[in-house]
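What you see is the complex with one protein chain gone and the rest in place.
Labels for the chains are A, B and C, by order of writing; each one numbers its residues from 1.
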Amino acid sequence: MTQPNRIEGGQVDRSKEVKFTFNGKNMRGYAGDTLASALLANGQRLVGRSFKYHRPRGILTCGSEEPNALVQLRSGAHQEPNTRATVTELFDGLTATSQNHRGSLEHDLMAVTDLLAPFLSAGFYYKTFMWPKAFWEKLYEPMIRKSAGLGSLSMQDDPDSYDKGFLHCDLLVIGAGPAGLSAALAAGRSGARVILADEDFTPGGRLNAETLEIDGMGGADWAAQALAELAAMDNVRVMTRTTVYGAYDHGIYGALERCTDHLASSDGKPRQILWRIYSKRAVLAAGSTERPIAFGNNDRPGIMLAGAVRAYVNRFGVTPGQQVAVFTNNDDGWRTAADLAAKGVEVTNIIDTRDAPAVCDVPGARHIRNAAVMDTVGRKGLKSVTLTSGQVIPADCLAVSGGWNPNVHLTCHQRGRPEWRDDISAFVPGRDLPVGMAVAGAANGAMTLAAALTEGRDVANAQIKDLGFTASRKTAPKAEDEPRDCAPMWHVGESKNRAWVDQQNDVTVKDIKQSYREGFRSVEHLKRYTTLGMATDQGKTANIPALAIMAECTGKSIPETGTTIFRPPYTPIPLGALGGRARGKDFRPYRLTPSHDWASKNGATFVEVGNWLRAQWYARPGEQGWRDSVDREVVMTRNSVGICDVTTLGKIDIQGKDAADFLNVVYANAFGKLPVGKVRYGLMLREDGICYDDGTTARMGENHFVMTTTTANAVLVFRRMEFVRQCLCPDMDVHLISTTDGWAQFAVAGPNARNLLRKVVDEDHDISNEAFPFMACGEVTVCGGTPARLFRISFSGELAYEIAVPARYGNAMIEVLMKAGEEFDAVPYGTEALGVMRIEKGHAAGNELNGQTTALNLGLGGMVSAKKDCIGKTLAQRPEMNRDDAIRLVGFRPVDRSLKLIAGSHFINQDEEAVMANDQGWMTSVAYSPSLGHSIGLGFIKSGHERMGEIVRAVSPIHDTEMDVEIVSAHFIDPEGERLRA
Amino acid sequence: MRYSAFKIFTQGLTGNKGWKPVWREPDPKPEYEVVIIGGGGHGLSTAYYLAKEYGITNVAVLEKGWLGSGNIGRNTTIIRSNYMLPGNEPFYEFSMKLWENLEQDFNYNAMISQRSILNLVHSDAQRDAFIRRGNAMFLAGADAEYADADQLRRELPFLDFDNARFPIKGGLYQRRGGTVRHDAVAWGYARGADSRGVDIIQNCEVTGFDIQNGTCRGVETSRGPIRAKKIAVCVAGSSGRVMAKAGMRLPIESHVLQAFVSEGLKPVLPGVITFGAGHFYVSQSDKGGLVFGGDIDGYNTYAQRGNLPVVEDVAEGGMAIMPIIGRARLLRSWGGVMDMSMDGSPFIDKTHIGGLYFNGGWCYGGFKATPASGFCYAHLLARDTPHPVATEMRLDRFRRGHLIDEKGQGNQPNLH
Amino acid sequence: MIINHPLLGPRDAAEFVYLGDASLIDRPDWQDKNADEKFYEYGYLRENPAGKHQELWYHEQGDRSWLVLTRDTLTHEITKVEMARDVARARGRSK
Partner (left out) sequence: MPEFTLISAPPLAGYDQSFDGVTLSAPADLAIVSIALPLGGEAAAENAISAAYGAALPAPGKSVLSKDGKARLVRLSPDAAFVIFTHATPDVEPHVAARLKGDAYTTDQTDVWTGLEIAGPRARTALERICPLDISPQTFVEGDAARTIMEHLGVLIIRTGDDGFLLLSASSSAKSFLHAVETSIHNTA
C-alpha cells in the first residue's frame, strides 16, 4: 500500500520502512514517524470517536496535547487504552485500534447521541434520572457507565516490568527546544551538573517542526549539533523520551522515561522508569501550545492546528491534506501557509481574522482579510469550509491558529497562579514559582526563536551563578525574531452550529454559555459542571479559550474572570510506572526467621506477620487440616516439650548509667530495682494512657538491659524510646540499638524443656530450677562454646525458656534442639499453637492490645506504678477511662460446649435487644483448646471481673448467629502458675 | 425551577436558553439569625436542613472562594457507614439513610450509586477486627457482609489472589456503600438552601469574630461586618486558621490527603475496594476514571498539594493488589487539606464562647458525613442540644477521656 | 521535600518520620498541681498554625536523630533544622 500523503523531506528514515495496522488495516510508515504522522501519510483522517456525542474525529495536534487521536495500542495483555497517536513512536508490528464506538469506527451506532445533543447539554444528568427512584441503580446508571470511558483495560495483569531511579543535578532543564538547548549548553559549559529532559524521541522541540535558521544553519541541524556537544560533556545527561511530569517541594521533580515503548517488545527490561530528580535549580523550557478557534463544526477530521500541520509537513514529510486552507488570527498561521507552499502543498486560502496586509507572500494562496470560518462540511473528513461571508471554500484540511499559550503547567504544580499578559494575549508563569525554578523561552512568553535562545542562555546562567558557577562567556546562538502579532479571537460568534471547545469531552461554546446562565461562573464551577478540561488532555487546548468565552459572558476581562491552574502530572503516567517494582511478591521485602529454611523443609505453612514470614503450623503426614496440626503441637508441648521460633519479637539493647531510670519512664511498671540476671514483664503505655506494647526486659548488667517488644511494634517502640531519650530526657546517659535480627531466639516450652536444654547448654552453666528459677536470665554458651542468652520466661504457661544464639546459627540451632529433643518427642510449634496456648493462659496479645484498651481494661491496672512518672500515667487517670462499668478482659466458654465461639461477636445481656445501645463488649480472641476439649475465648465485657459465671449472649449478626456464653476467668489452664515455676 | 426529564426536553427544544441560575448571588445583609462560615458540603447542608427541617431561613453561608471549593470538591466520593464505635456508627448510618433519599429530597441527581464498598482482609487478626466491626454495624441498623476468599475470587477475579505479598483472605462488604458525584452534592444543597431563602455569599472571607464578654455577636468579613445570633463555623481543613481568630486551640492538625484519577476507562470495577495493608483504595467514577487514594502525606500543611513518596506508595499498593491497572494512566492528582483530629473522629459542638459553634475534625471521613453533619449541626443550632446520633462528638471528650478512636492509634493525628 | 540535616546534609524527607508539633518536647511535670489540665493540653491541643511551624521529625532511615524543623505550612519552606536534643536542653529538659 502506498502512502498517498507522503511528500519529500522531513526527518523520517525512508530506508527503514515500518509496517503497522490500524483497525486491522495494513499500513506502512517510516522510522521516525509517529503513529499520527503515519496515519496521515496513509490518508487515514478518521481515527476516533468523541466521548459524549461519538462525533467522528481525526488528528488535531502533533503533540501531547492531543484530545482526539486516541487509540488502543497493542493487543492482549499489552493493550494500552487512550494512547495518543501523536506521541506514539511508530515501530514495526505496531497495532492500533480506534476507541469508543459500537460497530465500526466508520459506522458507530452510538452516533445517535449526536442527534439527541439538544437534550444532553451541560449537566443534563443532574436534572433527570431521578424518577422512579429504583431506576437509577438498575437502569440509568448502568447505561451511563457503559457509555462512559474511552478505551478498555485488557483485564489481564500488566506483563511489563517497571523501574524507578534517583538522579541528582545542579540544573534540571525541562524541554530540549531552542530555549532548553540554549540553557543546557550554557550551564553545561560552565561545568554544572545538568540534566536535560525532553518528552520527544528527537530533541529539538519546535525546531524540528520549523524551517527557521540558527547560526546560519537549519534549526533541526543546529539542535542536532547542540545535542552532540551536550552528549560529549561528562557533566550533562540528556534524557530523551522523558517527560518531567511534576514539580514537587524543594526542587524534586518526577520524570517518566519511556524505554521500550518504541519497540515491539520490552525483552525483559523495564518498559518505563520513573525518575525522581533532585535538582538544585531548574529551568522550565516547555515551550508553548497552539490554541484553536471555536467555530461551527470545528471538530471534523481534517481540521487541525496550524503548527501541527506544518510539523507534519516539515518534520515527517507528510501533508495532512491535498487542498489546504489556513484560518488564523496571527502571524504564525502564515508560516504554515508559507512552509506548505514551499513544499509544494496546495494552499488555497489564508483566512485571517485581522484586517491587515499579508504577512508574507504565499504563492497560489488567496488572502481573505477580516474573515472567519463559520461552519464546515464533511462528516468523516473535511470537505469544505463556510466563511462568515457565506463563501464556501473546498478544503480537505483546515489549518487553524488561534495563537500560542505558554506551557505554564509545571509552574502551577505548587499552586502558583499564572498571570495574564495582554501583549501576547496569553497567561505566562506567575511570580510564585516552585522554589528553584526559572522559566525560559516560549513557556515564559518569549515567543520568538531569537528571544527563546537568548532567554534560555540568560536564565540558565543566572541559575548556575546562584550555585557558585562561573557562566561561560559564549554568546547565545543567533536567530531572527519571526513576526508574532496576534489579535485574539476565541470563537466565531456568527456560528450557528455547535462549536467545540473541549473536543474530547464534547464541551461546546453553547455549554459554556449555559453554564454561565445557570450560575456556574467561576472557572472551577465551569470545569466541574461542563467537564471541560477534565479529559485525558487536561484541557491543554481547551481551558484558555473556555475562560475567554466565560469572560465574554461575564463582561469582565480574562484575568478578572479567573485563571486555571494545572496539577500533576503534566501528561498521564501509567500506574505501572508509578508502582515501580512493587508487584506481586516484590511489593514489600520479606523478613525471614533464622530457622526459615528448616521450617520450610519440615512442613511449615507460613503466615505474614508484618513483613515477617512465620511458621504458622507444621503439618505432618496424615493430618487432615490445620486444626489437627495445631492441636497436636499444643498437646505435645504441654505434655513434653515444643520449640517455637520467636526471633521476630523486637529486641532492643539498652545501655548506659541511666538505663534503669530510662526504663522507668518508658514502662508503666518499675524497673529500677530489677536485679541483674532477672527478667521482668513490662507494660508500656501511650501518652494518652492507652496500652501500647508489652514484653520482657532482662537486666544483663548494672547498666545493660535487653528489652523485647511485640513483633508488630518493634520499630514503633524503638522510635518512641528514641523520642524519650532525645527529646524528653536529653541528659540521660542511655543508648539504644536494635538487635532484633542479630539473635535467633527460640522458645522451648513444656515439662521437658529443662531436660532438653540441659543437653544443649554447656555444662558449666547451671540451669537447675534453683540456680536458674522462673524469670532468671543470663549469658550462657551452647554446643561447646557458642555464646547464647537464656531467659526463663513463659508465654505458654509451661516450664519454658527462650534461648538466643547469634542469628547465623539459627538454622543449625533448631536442628540441634530437635535432635536433642528426639528422646522427648519434641515438636516444633507455630504461631497458631502459640496463640492457642496464650489464650488458654489468658495472656493479652494484639487483639487485646489493639490501641483502644487501658491497663484497667486488661486487668493490669495494678502494674501502673504510683511511685513514679511514666509515659501515659497522668492521662490514664481521666474519669471516663476509669468508669465503674469499664470493660474488663475475661474468659468465655460456650454454654453448649460443642459450639465454636466467634471472635468479633458482641455481648448482649440476656433478655436485651441486640442493638448498639445494649452492647456490652466483644470477643477478642477464640481458640479450640485441645487441653479442655472445647472452644474458649477472651473478650472485653463491662465490669467483667464482677460477673464471673454470668451467662450472656454472644451475637454475630454478620453470621446470622448467636450463642449463650459463660463469663469465666481468662486463666483457663494452671491459674496458679505452678507449671511455669516447676 | 423543578428539574425533570420533561424540563430537559422542553429546554432542549428551545435551545437550552431558559435555564435559570441555580442560586442567587446576593449581597450580604447586615444581620442574620445564623451565619454559617464555610460554603462547602457541610456548610451548605447545614443551611439546607436549617431551612427545611428547622424552619430557620434567615441564614447566610459565607464562602471565601466559590461554593463547593472545599473538600466537597476534592474528595474521592465514597459513602459508607462501616464504622465500629458507638460514637460514630449510628451517626454514619443516619448519614447513609439521608444519602439514600437525598436526590428525591432536593430534586437534584447527585448520582448516588450504592455499588458496595469492600475492605480486604489479609490476616486473621484483621478478620477478627472486621467481624467485630461488621457486627457493630448490624447492631446500629446498618448492613454488612463477610466474604471469604473464594467468594471474592469469583466476584473480583482481577485482584491478585495467587501471587500477592499479602494474600487476600476475605473482606468486609457494605453493599449499601458506594460513591456520589461529589460536586453535585454541594450544588444540590446550595440550590435547595437558596430556594428556601438562604443567602449564599461567595468570595466573602471571614477575617475575624466580634466577641464581647465571652459571646460572639458577628463576624468581620472581606465584605464588611455581619451580625448574627449564632455563628456556625464549618470549615474543615481550615479549622485551625479560622478558630485561631477566635483565640481557640483545637485538638486538630491540618494535613494533606492526595487523591488521584486515571484516564477514563470502560467499566473495570464494580464498587469501592480498599486495601488497607497497602494504603490503597479505589473506585470507578460514572465517567470511567479510576478514583483512588491512600494515606495522608503525614505532615502539618495547609498547602493543597502533596509530595511524591505518597504518590508512589499509593500506586505501589494499587499495582500490588490489582496488577491489571498497570497500563491505565494517572490523569490528575490533587491534595485536600484535612482536619485530622486527635482520635480520628469529628466534632459537632458548641464552643466555650457564647453563640459560636464548631463543626470540624472530619479527618478524611467528611464527605460521607455531609448529610448527617449538616442535619446534626442544624439540630444543634436550632435546639442547642446535640442530635441523638451526635451526642459524643464533643470538644471536651479528650479532657474527660472519652475517646472515639476507631483505629486505636492514639493522640497522633497523622496516624488516623 | 528535602530536609537539610544539621550533620548529614540534605536528605529526602522520605527517610524521616513525622511526629508533630515541637511542643511535644515540653512534657509537663506529673506532680504539678494542674497536671491533669496540663497533660490534656500537652496531649491534645495544637496551635496548628498556617505559617511557621516548629515540628518534630525522626530520621528513622538515617542516623536515628530527632530533629526540630521550622517549616512553613503554607509553602513547605524549611527555614531551620536543629537537633531535637539540643532544643530539648535549651528548653530546660536537662535533669
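Basically, contacts are C-beta pairs under 8 Å (C-beta built on N, C-alpha and C of every residue); 3 or more make two chains touch, one makes a residue touch a chain.
Because the structure is a prediction, the values reported are computed rather than measured.
For the omitted chain, the shown partners it touches in the full complex are A, C. Contact with the chain not shown here comes from a single listed residue; of A:787, A:862 or A:879, that residue is A:787.
When the omitted chain is restored, the residue from A:7, A:31, A:110 or A:167 that touches it is A:167.
The residue from A:124, A:612 or A:829 that touches the chain not shown here is A:612.
For the chain left out of this panel, the touching residue among A:174, A:820 or A:890 is A:820. Even with one chain removed from view, chain A keeps its contact list with that chain: residues 161, 163-168, 193, 269-270, 273, 276, 278, 581, 586, 588-593, 611-612, 647, 653, 655-658, 703-704, 731-735, 737-743, 759-760, 762, 782-784, 786-787, 805-809, 811-813, 816, 819-820.
Listed here are the chain C residues that touch the chain not shown: 7-9, 11-12, 14-15, 61-65, 83.
Following the convention adopted for this analysis, only the chains that are shown with their structure count from here on.
When the interfaces B-C and A-B are ranked by C-beta pairs in contact, the top one is A-B. For the pair chain A and chain C, the distance between C-alpha centroids works out to 28 Å.
Distance between chain A and chain B, defined via averaged C-alpha coordinates, is recorded as 22 Å.
Each of residues 248-249, 252, 687-688, 875, 878 in chain A touches at least two other chains. Shown for chain C are the residues that touch two or more other chains, namely 1, 12, 19, 40, 43, 76.
For chain C in complex with chain B, the touching residues are 1, 12-14, 18-21, 40-41, 43-50, 53, 55, 71, 73-76.
Residues of chain B touching chain A in their complex: 3-5, 7-9, 11-13, 15-17, 19-23, 25, 65-66, 68-69, 73, 86, 89-90, 103-104, 107-114, 122-123, 125, 127-141, 144-146, 158, 160, 163-167, 181, 183-184, 187-188, 202, 262-268, 278, 284-289, 303-305, 307-308, 311-312, 314-320, 323-334, 397, 399-403, 405, 407-411.
Here chain A touches chain C in the complex through residues 248-252, 278, 435, 687-688, 715, 719, 722-723, 726-732, 869, 873-875, 877-878, going by the rule given at the top.
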